[in-house]
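Excluded from the complex is one protein chain; the other protein chains are retained at their positions.
After this line comes chain A, so read on.
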Amino acid sequence: MKARVHVTLKAGVLDPQGAAVRHSLGALGFEGVERVRQGKVIELELAETDAAKAEASVKEMCEKLLSNTVIENYTVEIL
């Protein structure tokens, strides 16, 4: 079973990398990009076959390591 985790910065947390990407898009002529927020995608391959158990386990991984909940939010997709 596969899982995909999206880690994004919480609202209100400054994202200098996103701001730099936005500026660069502007320099390339892409107008009207008002905001860019950069995040991470983490894909996991799991031995677990029960989707509910897999989701619970990946959420625990997110809380303990994959995201820093002080500054980041996460979402878990079971594929």
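Everything below uses one rule, namely that a contact is a pair of C-beta atoms (placed from the backbone, for glycine too) under 8 Å apart; a residue touches a chain by one contact, two chains touch by 3 or more; residues count from 1.
We take it that contacts and distances are computed from a predicted model.
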{"item": "Protein name (UniProt record) of the chain left out of view, among \"ABC transporter ATP-binding protein\", \"DMSO/TMAO reductase YedYZ, molybdopterin-dependent catalytic subunit\", \"Cytochrome b/b6 domain-containing protein\" or \"Phosphoribosylformylglycinamidine synthase subunit PurQ\"", "value": "\"Phosphoribosylformylglycinamidine synthase subunit PurQ\""}
{"item": "Chain A residues touching the omitted chain (full complex)", "value": "13-14, 16-17, 20, 64-66, 68, 70-71"}
